[in-house]
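Just passing along the structure, written as structure tokens.
Shown here: the complex without one of its protein chains, the others still in place.
Every chain is named by a letter (A and B) in the order it is written, and numbering of its residues begins at 1.
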Amino acid sequence: MSLLQTIDVVKRFGGLIAVNKINFSIEQGTIASIIGPNGAGKTTFFNSLTGIYKPEEGQILFNGQSLIGLRPDQVSTRGISRTFQNIRLFGNMTVIENIIVGMHTQLKQGATDALFRTKKFHEEEKEAENRASQLMEYVGLKNVGNQLARNLPYGAQRRIEIARAIAANPTLLLLDEPTAGMNPNETADAIKLFRHIRDDKGITILLIEHDMRVVMGISEHISVMDYGEKIAEGTPKDIRNNQRVIEAYLGREAAKLRD
Amino acid sequence: MKTFFNDLYKKANKGPWPLIITVGLMVIGSITVYQSPRSLGAFLTLMLCPMMIYFLKINTKVKIFMGLLLAIVIIPVLGIRNIFYLEVIFQMAVFAALALGLNIVIGMAGLLDLGYVAFYAVGAYSWAIFGSKQLSLLHSIPGAAPAGAEFSLSPSYFWLFLFLGVGLAALAGILLGLPVLRLRGDYLAIVTLGFGEVIRVLALNLDKPINLTNGPQGITPIQRPPLPPGFILEPIRSLLTPIVGHVPTDAEFYNVFFYLLALVVILIAIAVATRLEDSRIGRAWAAIREDETAAIAMGIPLVRMKLAAFAAGASFAGCMGVLYAANRTFVSPETFSFLQSIGVLTMVILGGLGSIPGVIFGAGAVVILNIQVLQNFSLYLSALRQSDAVIPIINFAWKDLSNQLDPAKYQKLVFGIILVVMMIFRPEGLIPAERRKRELVEDKE
Partner (left out) sequence: MKQFTSNPFYKFILFPIGQMLVFILGASLALSLFIILLAFLFRSNVTDFDLVERTLLILPQVLINGITIGFVYATIALGYTMVYGVLEFINFSHSEIFMVGGIVGVELMAYFDHTGALQTMNQYVVIGLAILLGMVISGSLAVTIERIAYKPLRGAPRLVPLISAIGMSFFLQDAVRLILSLTTGEFNVILPNFGTFDEFLILAVPGIENPLRFQIKSILLVGVTVIMLVGLNYLVNGTKVGKAIRAVAQDRPSASLMGINVNLIISITFLIGGALGGAAGVLFAIKATRLDPFVGFFPGLKAFTAAVLGGIGNLTGALLGGLILGLLESFGASYLSIFTNGAFGAEYKDILAFAILIIVLIIRPSGLLGQTVAQKA
């Protein structure tokens, strides 16, 4: 059984069909990508998976259970964590706090524990803090724990967003254009990090990417979207040689370059 | 300018200076307030004292000792000698508690609530209705109370209602929040404003079909809890007589009593606010304030957390409402107007959204401004009006000044200017919020 499977998912905005009958699946422990030109419906598809949008038709199964109708926080509790295309950190909170917010569903303390500062509270807070520090180092950052997230450079913010996402102990990690705006060195580091996350923590990764080098270098499985539809899928090698992909995706991009 | 103050702060914060400054302020403040009962300068000197105790570097035990000395010895004694200051401080305490509550909603969770005073009204009216004769007047016309109406509860029930007020206001917060918390921020603001008005209009008009609120006339008398028994009170009374220069009356003791009670509520409010802020719930509120979409993607249930913020904020107001009703022995719908909601908002904005010391400072500053500075200004103007003074160049005689010009009535002007100026020049407030710095292992390396 696939970890995540979508069956004929449709998402419309008024007359516009943003996602049209997408059938998609991802196996446990793989790194898969969705690629496609701008406006192909990739992010809308992500938002449909995570409950931000409610698809009009179709089924989404995660570990065999339907995600349709769940709120984003409920989807998160089921074990799907994500990052955003345009980084969405909690700017006025410290780095450590950002990561601890990622553990929200893991922490057990209630209001009374917080008010009376019970032993349970102190232990849990200390543990969360330590784990957050570890996660910060895990994504390659040091000595920034007490800084406000908005004061960090771009690349570091991307890393913190990933640390925050893995803090939730997800089974599936959704990354929305995680290397956008990075230079080649940073991109190479990021690719290493994604692999490491999968190998080390066993987290399945699905990413949306624009950068073909990233996608081809890291993915074990690629799906291609265009105008809301899935036009191809397979291994990087299959995709590279797929005539329709070259026409729809590369062709149009090339045409854009010519203009 | 800024560096000048920074340097000054650094110099004042070295060696024996902090202690000298605070003790000096305390002594000078106490003596001047004792001597000149209506001087604003004297009062401000005394009020600088707690600020210095908070901000300067002093041994924590000494800080606590000085704070207690000021709060439970100096202020009550000065207050019995001169009731006016105790009233100012009591109001500061009431509004500080309201500001702390509103700060949870606006500052911590980022939800603009323009009808906050409604929860204050819920608390006040709950004790007003049950702690007065109102229950036996349900079927009579307002103002035409039959003789021999009885109080429905004994005054000791006040203590129960202090807690009931918390619960009722929190419940009102949840009932309002359930339908409206899905709304976007600016719509939420207008809807809460509407809710505040609805509560006020209900208080104004629920004298029929049954007379629940006594309409615009308000409810009075409302009972106060009994004072401590004579064997505690009498020694204090005889001890204080030579110090304050007269025999303290029961009314004066009640003022001290309510002041101390408000102080306890404030301390609890501060403890609750700080402890919630630095916990899973507080972090979830901050996350919602910063970015709702990201917060919900992290598994934070938006509506439930917002409801919690609404309920927590409302509960502070409910508790203070009960206290206020008993202190004044009178409530009327006028107290719970939109102006009051904006007044509390102004305190929070002035002090600093999300900043606990900030909003307490904001409450103090706005109360002093309102009932001291503006009133003194009013008195000054009316003195001028009685005189023969003339403004030289334009040849304007002060006695021609309109009677309508009473600065004490221009609160809206003051609130308005504060809100606009703060938003443009210093949206983070005078004492901005700071995130707690953690002692991380990495920093020690």
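Remarks
Convention: a residue touches a chain if its C-beta (ideal position, glycine included) is under 8 Å from a C-beta of that chain, and two chains touch if they have at least 3 such contacts.
Nothing here was measured: the structure is a model prediction, and the numbers come from that model.
Across B:Thr293, B:Thr329 or B:Asn376, the residue that sits in touch with the chain not pictured is B:Thr293. Checked against the hidden chain, the listed residues B:Val33, B:Ala170 or B:Val191 yield one contact partner: B:Val191. Although one chain is hidden here, its contacts on chain B can still be listed: residues 110, 112, 114, 179-180, 182-187, 189-191, 193-195, 197-198, 201, 204-205, 208-209, 293, 338, 342, 345, 349, 402-405, 410-413, 415-420, 423-424, 427.
Methods note: only the chains that are shown with their structure count from here on.
For this pair, chain A with chain B, the centres built from the Cα atoms lie 46 Å apart. If you check the complex, the residues on chain B that touch chain A are 271-272, 275-276, 278-284, 286-287, 290-291, 293-302, 308, 435-438, 440-443.
Residue ranges of chain A in contact with chain B, taken from their complex: 50, 52, 71-73, 76-77, 81-82, 84, 88-94, 96-97, 100-102, 104-105, 107, 109, 111, 113-115, 117, 121, 125, 129-130, 133, 136-137, 142-143, 145-146, 148, 164, 168.
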